[in-house]
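See structure below.
Every protein chain but one is kept in place in this view of the complex.
Take a look at chain A:
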């Protein structure tokens, strides 16, 4: 009996583990930026067998950003482990601007990672630090190192230690299973936080990164839920008649903008999360949906088809004034602000179908960024350098990424099923 029980438990654990792994996404860099800075991330000297290749994680992070072009390992004919061992002339000959070297030592169950960043042309050390972590924290430590290197060179805060939420579906027809996941920004360490045999939509991070709001059809009606990520506890925030859709947190975390159709056609409402009071902020006979807060909390973007097709509008919450922002093309939807509030990212239908585009708010100029088809659901990294979105590859839904200048692109396919609706977390530390 005991043996049976143990076997069963082991089988359950295996199932859980394999599910968690199956949901992991794997980065494929599809286009590097032609303006990327050449950098060499030398494999870290580790001594023991390391469960993670720290230098490779750092290299992948930096390449994905579009700011850097890491030197291939086979081009490195020497592998310094510290700044003292660097022969700068050799690296200058390889046209490398920056060099990262490091070494890892084990102390009990802790790993001590020492790394240094060097300016090759100036022959100087820019950064030296050591990070200590357990086995489970190694990937996080690598992303932390990527953040430090990125910020030291670009003066832009790194966003590699952030996370993404996304929705998956597998199966067909009535057997379709939907799940909501949270993973590292590179698609690894995925965790399923909700599963359902009814659709799940529109995950949105609270500004403190601790909660997700989303839409679930688990009662066979759409309702907005707020789930605490640490505890798994959740509350149903709205279940009005009709649409309960597209939640978006205010920057202060106290309000949710959303689209409800309880009074007829879909309109934008703002809910006070504490009191649950909802206030209607748009009013017309067409569809208004997909609200997104401005970084200063004083206005909302939303999609409306009041002009005939979907276009992006901006609502000033103080004055109630609405202004149409997009005029290029006849389909512009689901806009999100850049963190500095000076541009918006949106879905634009152009000659190549539905694409991620950026519109500068000062000039009004719209530029398509992605060349991947059927783009949906753009979500901007908290440092504004990247946009992650949903796209198609071989008939399956995958996540795509593009640098904010459109130069570098990557994909994050899942092993199986469809992946969609990525939501990039705020900074988490």
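Note that in this section a residue touches a chain if its C-beta (ideal position, glycine included) is under 8 Å from a C-beta of that chain, and two chains touch if they have at least 3 such contacts; residues count from 1.
The definition used in the following text is that contacts and distances are computed from a predicted model.
S.K.: Name the absent chain as its UniProt record does, using one of the following: "Cell division protein FtsX", "Phenylacetate-CoA oxygenase subunit PaaJ", "Peptidoglycan-associated lipoprotein" or "Response regulator transcription factor".
M.R.: In UniProt, the chain excluded from the picture bears the name "Peptidoglycan-associated lipoprotein".
S.K.: Kindly state which of the options A:60, A:290 or A:322 is in contact with the chain not pictured.
M.R.: A:290
S.K.: Looking at A:27, A:100, A:201 or A:398, which residue reaches the missing chain?
M.R.: Answer from the full complex: A:201 touches the omitted chain.
S.K.: Which is it among A:86, A:229 or A:270 that touches the chain not included here?
M.R.: That would be A:229, which touches the missing chain.
S.K.: Footprint of the hidden chain on chain A, which residues?
M.R.: Contacting residues on chain A, toward the hidden partner: 15-16, 19-20, 109, 131, 133-137, 140-141, 144, 161, 163, 172-174, 176-177, 182, 189-199, 201-202, 209, 216-222, 227, 229-234, 242-243, 245-246, 259, 261, 265-266, 287, 289-290, 303, 305, 310, 331, 333-334, 347, 349, 354, 373-374, 376-377, 392, 395, 420-421, 428-429.
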